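Report on the following structure.
Rather than the whole complex, this shows some of its chains in their spots.
Naming follows writing order (A, B, C and D), and every chain is counted from residue 1.
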Amino acid sequence: MGLGEFLFLLTGLKWTVALSAIGFVCGSVGGLAIALLRTSGVRGLERLAAGYIALFQGTPLLMQLFVVYYGLALIGLHLSAWVAVSIGFTLHASAYLGEIWRGSIDAVPRGQTEAASALNLKYTSRMKDVVLPQAIRISLPATIGFLVQLIKGTSLASIVGFTELARAGNIVSNQIFEPLLVFGIVGILYFLMCWPLSLYGSHLENRLAVASR
Amino acid sequence: TRPASAITTEEIKARGKIIVGIQGDNPPWGFVTSDGKQDGLDADMARLYAKELGVTVEFVPLEVSNRIPALTSGRVDVLFATMAMLPERAKAVQFSKPYVANAIVLIAPKSVEIKTNADMAKVSIGVAKGAAQDTQVTKNAPAGTTIRRYDGDAPSIQALVSGQVQAIGGNIFYLQRVEQARPGEFENKLEFQKLYNGACTRLGEKEVNASLNAFIDKIRANGELKKLYDKWMKVPVHQFPDSLEGIPFSAS
Amino acid sequence: MNYVLDFTPVLDGLPDLLAGCLGTLLLALGGMAIAIVIGISGVVLRDSRHKPIRWAVKGFVELIRNTPFLVQIYFIYFALPLAGLRLDPTPTAILALGINGGAYAIEIIRGGAQSISRGQVEAGLALGLHKGLVFRLIVLKPALRAVFPSLTSQFILLTLTTSVASAISAYELTSVAQRIESESFRSFEVFGVITLLYLGISWLMMSFFSTISTRYFSYPVK
Amino acid sequence: MTTHASIANAATTDPMIVMADVEKWYGGFKALSDINLSVRRGEKIVLCGPSGSGKSTLIRCINHLEAYQKGEIRVGGTRLGDDSRTIDAIRREVGMVFQHFNLFPHMTVLQNCMLAPMRAAKMSRSEAEATARRLLDRVRILEQADKYPAQLSGGQQQRVAIARALCMRPSVMLFDEPTSALDPEMVKEVLDTMIGLAEEGMTMICVTHEMGFARQVADRVIFMAGGTIVEEAPPDAFFTQPRHERTRKFLGEILRPH
């Protein structure tokens, strides 16, 4: 494999980073909203959030992207590839993060919410200052785990025409016919992208652990 | 279902650009080079056609599985995407006249005797999922033959090389790749079918189809197609049939 | 000019698709079984007294979590034969899914174990239970309860990831669907139907997990 | 004492807390039955009774930490419904010290005390900090201000919980065994703090078995058993001439030194 092929993989990497960034940002915002709805205590909203989670956790991301990009186009709604992946990743990531965070919010002892309520803290402050900081600690390993899967899941964006890292690897592999070598390098590049996230996760974990033994 | 974005040659000319669906990872038909340029026989065909219309080309690299959806949903105007002309496909898209021929073959070790379709039952066979060789091997192999379907050409060749299968179905370019990995061990055993590739448009879009057919007739006549054959296929230009069972070349 | 949806090829293939669903379920359940074993024993080993074991577990987690599943499954399928170990597609897929899911499960369960207050562990120790028993009897259940939604999510993801196994020709829903699609070229119809089938399988899994959750984790908490 | 909200300014003849026919079930277990209680503004009530008799449950109902199934509770004239507005209004006036402290583990002692004043009462940071430090000092724990709850002894945690509740300057305080984890010296200091609050006119309901405190401060002592109020009387009457057999038995244990 020559330098040219390697540089080609790096341009794919660039797209992967951009797609991951979209997934992270949109997914986290959406996920937080879903988690809060799911734990709101309002029956209707909780049902709605649970339905959303069941629907978008249960369908493959690839299918979501396909439906948003090609399916909607079929009925005349032509979304650009960027909009399509943004929608697809948001639906997917917010469902998963929403459920992960919902679980950790539920795992914070009830006495904590009670104490906050008794101090007359409003919902926002109760969540932001009391519950979420403790929930984050429980959900951190799972969250990091999902985010690295999301990075790798961006490879599915090739279905709407992005030549991201995995697709670039495919192209190179079909040119030089050394799939083990090419996918080995692609694997390493993914590793280099995901690993810092893992490291950051453990760093954060240690910091939170110091605060509340 | 409402009409997808139908388009005419006039509209393409007015836009100054034709959007072509093409394969990105299937040399020498259609592939992206390591400096990111679209290349291959299909790419050159598309460029010639664009020149004919006097417009520029925008390539949309596609995978095997989203070629037809990209066309039917209006994401591209036309496919030059190694689309083998098959009757079932012709129900979903409108083929033009054929512009290149391909053959589907079975590759196996020299030591294994495979002379007839029935002999295929002796081995496990790998194919690229959804490609023409998949269809052909599935159709011709005796019932009960182990057929393993992989994601694309490279993995199916890798499966042969690493011994996960004993034979693979492939096209005329496969053997040369297998030779690179394991020289002297394999040979072409059976040839199933001559396949023709055509350009595709949406069903019912008469104008673009007609213009494509005229274009193909023209390059066959003026020697442009021969140049492409010399560049990519390295064989003489094939004889193309005037009709294929169940595959109309012109839109009705 | 009209793309007319035509479901007949998909409906004709429905028996095959349903058989594919069973293949998917087999891969998913097999993978999950391995993953949960790896997950729980990984959490224990990660806390081992012996440094090499701890590092091995951490290394395993980092390696598996941070590389694509496709690379892992290709590695087991294509590279291990070079070392003399040749596995068929289905065992390969189950093994790969189990290893992959296991790495995530280790981390998820560990997160749960961290949320258990030190007082719980101390109480167990003070009663004369040794460390392993304290984990098994006292920490594990509340820890699993705390992260059960995350664990469920991971296993749903694992279920959907089985589709990647079609890349090495394992028999499951996606491979069946791709075959039908390559014969009929009815992409929209095929994709639509298998999306519903995947949704059905996921819902089956979700209700399986929620049954477990209400059966085993329904003790009241403060 | 500063009274700074509607509830506190209601006509002073109104009772501050009224519970009428309150009944509370935990699933199939009846934890409170027929609770009728009226507490005047500035009144100090001591609540005692055997373990499991419903004392914690009762005071948790007052600021709606537990929903109840029958009857009515009014605080400062506001009926405690499910409407979050009224619940907020009530909680602004009602402070609570929990039996299990429920400190926020991810915040230091000082942060625990400053959170609510800043977020709920919109105090400025410097004002909140000054208040917090003053009250932490009052319960003799200022030097631990930068520690986390997990680094404190049981008694220290309890004192932080008291300071945290007082930082909101509530007009009603509910104490759930505020001295259980304290040594006698500290008990005295905390009780002195509470006596100080009492003298400032705060309305107080205190679950405690410190009978010295009851004698000295309480306007009324309420004795609960099995989820009902068995007896209520001024401390003198309560200790010297209890009317019910159950009360006498209970007092017998208290007054006889072990």
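To be clear about the criterion, a contact is a pair of C-beta atoms (placed from the backbone, for glycine too) under 8 Å apart; a residue touches a chain by one contact, two chains touch by 3 or more.
Given the structure is predicted, the values throughout are model-derived calculations rather than measurements.
The full set of protein chains in the file adds up to the formula A x1, B x1, C x1, D x2.
Criterion: only the chains that are shown with their structure count from here on.
Touching subunit B and subunit D at once are the following chains: A. Core chain by CA centroid proximity to the global CA centroid: A.
Chains A-C form the pair joined by the most contacting C-beta pairs.
Annotation: 45 Å between the Cα-based centres of subunit A and subunit D.
Here the CA centre of subunit C is 50 Å from the CA centre of subunit D.
Averaged C-alpha coordinates put the centre of subunit B at 37 Å from the centre of subunit C.
In subunit B, the residues touching two or more other chains are 1-2, 4, 65-66, 69, 72-73, 155, 158.
In subunit A, the residues that touch at least two other chains are 66, 70-71, 74, 109, 111, 137, 179-180, 213. Pairs of chains meeting the touch criterion are A-B, A-C, A-D, B-C. Looking at the complex, you find that subunit B touches subunit A at residues 1-2, 4-5, 24-27, 31-36, 60-63, 65-66, 69-70, 72-75, 152-155, 157-158, 177, 180-181. Here subunit C touches subunit B in the complex through residues 1-5, 74, 77-79, 81-82, 86, 89, 166-169, 175, 178-179, 181-188, going by the rule given at the top. Residue ranges on subunit A touching subunit B, taken from their complex, read 2, 4-5, 7-8, 11, 66, 69-71, 73-76, 78, 158-159, 161, 163, 167, 170-175, 177, 179-180.
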